[in-house]
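The structure is given below, and queries will be raised subsequently.
Omission of a single protein chain aside, the complex is shown with its protein chains in their original locations.
What follows is chain A.
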Amino acid sequence: MARRWTNDLTWADVTPKSLYLNRRQIMAGAGALGAASVAGPALAQPLEPNTFEEITTYNNFYEFGYDKSDPSRYADAMQVEPWSIKVDGLVDNPGDYTVAQLLEGLTPEERIYRHRCVEGWSMVIPWTGVELADVLGKLGVQEGAKFVAFETTVQPENMPGVQAGVLDFPYVEGLRLDEAMHPLAILATGLYREPMPKQNGAPIRLVTPWKYGFKSIKSLVRISLVEEQPPATWNQTNPHEYGFYSNVNPSVDHPRWSQATERRIGGGLFSSRQDTLMFNGYDEVAPLYEGMDLVENF
């Protein structure tokens, strides 16, 4: 692992629960004094991963249906063994790879990431994965490649949402090459130190935490290095509502709802909204978009 990026959210961050309780008490006290800002931004948002149950029962995986509970209900039927990922386009080492072959020589590491859905909810998820840049390095990106295109498996007989035609499948997504090479972008193979549950995109999926969740395409069967901007399913379904970039941006609303705030899953019926952060709080990706109009390129 190249260690180009160090995770600032670790288990050590979250385990001493008593500490968080204390922080909350301190904050409550500070708020009462009208001096909440004293706590600082790091303390303002105590980050604790969502539970395994939350992460695996509230999903968007339209191949299984559009209800959030459909993936956990139906994903069991998805065949993940054997699994083959086709690598093609402008690469030195094209071919069909198993997950093991794709990750050979790389050590999966834990990444605790915030996950912000375009619908206005969010979670914190402890992924296990490798940096996409390392995989692309192994594959050998050729001169002229400017984008990476991804494709999800389609198994109509195992996927009720595919049968119902909820979207135009296969689900496809894409990243600009420099985005794909950013150390935050990972190919995840597990969460909570368990193999990736099917409803979360087994056996291997993309995770780009500074973008809305739908960019983090699941159950990959194809990775292509291409010259032109590849199609992306939601962008094609409704280009007015979903841009190719889809970076988390509190100041650019979805046409049908505001993106200024979000609700952390797990807070119950009286959970309060919190402010959404630019790039979902991952400011380190800002240089990728320097000079770009992010309202135009939403």
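The rule we apply is simple: contacts are C-beta pairs under 8 Å (C-beta built on N, C-alpha and C of every residue); 3 or more make two chains touch, one makes a residue touch a chain; residues count from 1.
Please note the rule applied: contacts and distances are computed from a predicted model.
One chain of the assembly is not displayed; among "Molybdopterin oxidoreductase family protein", "Sarcosine oxidase subunit alpha", "Pyruvate dehydrogenase E1 component subunit beta" or "Protein-methionine-sulfoxide reductase heme-binding subunit MsrQ", its UniProt protein name is "Protein-methionine-sulfoxide reductase heme-binding subunit MsrQ". Residue in contact with the omitted chain (choice from A:Gln142, A:Ser258 or A:Asn297): A:Ser258. Note on the undisplayed chain: of the listed residues A:Gln142, A:Ser251, A:Ser271 or A:Asn297, the one touching it is A:Ser271. Screening A:Leu47, A:Leu167, A:Val226 or A:Leu288 against the full complex identifies A:Leu167 as the residue touching the chain left out. By the touch definition given at the top, chain A reaches the unshown chain through residues 50, 53-54, 57-58, 62, 66, 68-69, 119, 121, 164-167, 237, 255-258, 261, 263, 265-266, 268-273.
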